[in-house]
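Note that one protein chain is taken out, while the other chains of the complex remain in position.
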Amino acid sequence: MDNAAPRFSAVGAGAALELRGVTRLFGALAALTDVTITVRPGERRAVLGSNGAGKTTLFNCVTGDFPPSSGTIRFFGEDITDFPPYERIRRGLRRTYQISALFPGLTVRDNVYLACRGVSRGRFSPLRPGANDALMHATEALIQAVHLTSVREQRVAELAHGQQRQLEIALALAGAPRFILFDEPAAGLSPTERRELIDILTSLPAHIGYIIIEHDMDVALRVVESVTMMHNGRVFKEGLPHEIEADPEVQELYLGAGHE
Amino acid sequence: MSLVQGAHQETSQPAKVRAVLLAWPEFNKPAVWLVAVILLIMPFIANGFFLIEIFATTLILGTVALSLMFLAGYGGMVSLMQLTVAGFAAYMVAVFGMSANTNISLGWPWWLATPMALILATAFGTLGGALAVRTEGIYTIMITLAIGAAFYYFTNQNWAIFGGHTGINTIATPRFWGIDWRSDIPFYYVTLGVAAFCYFAVQYVSRAPFGLALQGVRDNPRRMAALGFNVNAHRVAAYAFAAFIAALGGVLQVWNYRQISPGSVSVGACIDILIIAVVGGITRPVGPFIGAFIFVILRTFALDLLVKFGLDGNRFRLLIGLGFLAIVFWSSDGVIGLWERWRRGAAAADKRAGGGHGHG
Partner (left out) sequence: MTRFIERHPAWALILLIAVAVLLWLILAVWPPGLEEAIGRKRVFLNALFNGITLGSLYFLVASGFTLIFGLMRNVNLAHGSLYLFGGYVGYAISAWTGSWILGFIIAFVAVALVGIALQIIVFRRMEGQDLRQTMVTIGLSIVFADLMLWAFGGDFYQIQTPNWLVGPIELPLVTAVRSSGEAVYLRYPLVRLVILVAAIVIGIAMWLALNRTRVGMMVRAGVDDRDMLAATGVPIQLVFVAVFALGAGLAGIAGVVGGTFQSLSPGEDTRFLLASLVVVIVGGMGSIPGAALGAVIIGLAEQLGSVYIPTYAIVVTFLIMVLVLALRPQGLLARR
């Protein structure tokens, strides 16, 4: 499916994603303070915390949307702290956005095609893809995988919210992802759509690990094996889902107050 | 997956034709064929004045404006320096080729001077673009306008290469195979060929990975980076592509007038290119040519028209300015947008009258 995969095999290390002492300042405000997290390859983890706990900032630091003020980030053993976002993505990191970040002027197919093209060669190709282009097949397969085949010729601006969320996930699955950051993928979805989302997440190949930010505990705890609880830009608790759920401090902090 | 492949195996001759038509939807419309035929037989319809002053000039200005349309429409970068790039190419043709200013011109034959001019102008446009992409959005206009203005003032002050404010005159034009390519009819076909080439190149690239990615950059640069694209490299590449098109327009322009002076690259002229693109419509490659046609017609006939209505013939700029304001106020997509809105309105009226059959 992707020709970039062999490039990564040289890197051998224990952790898929390893953050050490990551701090991010906005002016005088510390959005993240000394965050240290290690995620194994294939591990699926939820990050919980109230608004402003630093969850999305954490994602932005990992993908390089804004670099951390200090600390290091390793991706499968490689130090990616100073890499531009596109270099990280080409190494197999993916993310989705809390507010759908799509290309509204383009069709569903073009959106997915761009995602496939972004992690393969020929990004600058001035030649149109032929009908038998391997990436076109990958594109069609991906569209099918997120159940968008019926609307693939439509412009994204015309899609319903739930379909946009599905497309958002499709973009993150393009190429050969090794680790995905899901930022509130269930936001604004109907109960049926949530079930579909859980289907998509649980049917991902086992080697693909992810971190998911999710307020809906029903969704979050069903698709992860570990939980990191954040508060005020720091890691507050780490543990198994049922431990975190049962933790009285967590309940007071999060389930009691910040739940939306 | 298997379904998709099955569909491809069935690809037969008519299906291939359909695929071509799908890739080039323009070929599917009779109006397009009509315009193409009219343009091809134009020399048999129009005399020299119309052929060159109206149609060739339209095609040249349209080509330069097309380069702006490519950047603005697909890349979201409104560059006001496209005419400067064209002017740079024109100056380079004059400097490397032959002209009356023998102390400046190097006297190269046209087939060496022209590629040189195209390469240098493309490099110039790319460097300017590399500067402009240091910032985003609305700043692009400011920076590219400043670059254009700096070039204008520089050509005014520099005598060694650019011939100061008098510019370079009596520039030689190509002559081979026994044809003077600057005589009216051959020159018209040269401009038509170049303009058509640029038009189809832009149209084609817009659906190729490079063009699609550029539209992605326009819609959401941050997400493009999160899909593995080097956004700034893409933007600079777009400037390079656009610079080449603008440079082609510039070469045609200097062949047309056989002289180049700072007046041709003034700030007002840079802004005229923006007006042409915006009035025509900035979302499709045909827009700049429509805009250029309107602009050239107005520029040529406004004087007579204004005098006929008992007004001062010198108020051409006022007319252009007001027309431009009107377009910006009422249509986000130039006259094409107005035309389509009118057609949609008419179609909707038809539908209501016909009892609302059909889907949607």
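Structural remarks
A and B are the chain letters, set down in written order, and residue numbers restart from 1 in every chain.
The rule we apply is simple: a residue touches a chain if its C-beta (ideal position, glycine included) is under 8 Å from a C-beta of that chain, and two chains touch if they have at least 3 such contacts.
Worth saying up front: this structure is predicted, and the values here are computed from it rather than measured.
Seen in the complete assembly, the chain not on display touches B. Across the entire complex, the residue among B:Leu112, B:Ala150, B:Val307 or B:Ala348 in touch with the chain not shown is B:Ala150. Contact with the omitted chain, checked across B:Met224, B:Leu248 or B:Val278, is made by B:Val278.
When you scan B:Ile141, B:Ile185, B:Ala240 or B:Leu298 for touch with the missing chain, the hit is B:Ile141. Touch with the chain omitted from the figure is made, among B:Ile179, B:Leu322 or B:Ala346, by B:Leu322. Across the interface with the omitted chain, subunit B contributes residues 78, 131, 134-135, 137-139, 141-143, 145-147, 149-150, 153-154, 157-159, 267-268, 271, 274-275, 278, 312, 314-315, 317-318, 320-322, 324-325, 328-329, 332.
The rule is short, and it goes like this: only the chains that are shown with their structure count from here on.
With centres set at the average Cα position, the gap from subunit A to subunit B is 41 Å. Partner subunit B is touched in their complex by these residues of subunit A: 63-65, 84-86, 89-90, 94-95, 97, 101-106, 110, 113-115, 117-119, 122-129, 131-132, 137, 140-141, 144, 171, 174-175. Those residues of subunit B that touch subunit A in the shared complex are 1, 4-5, 8, 11, 19, 23, 204-205, 207-213, 215-216, 218-220, 222-231, 233-234, 237, 241.
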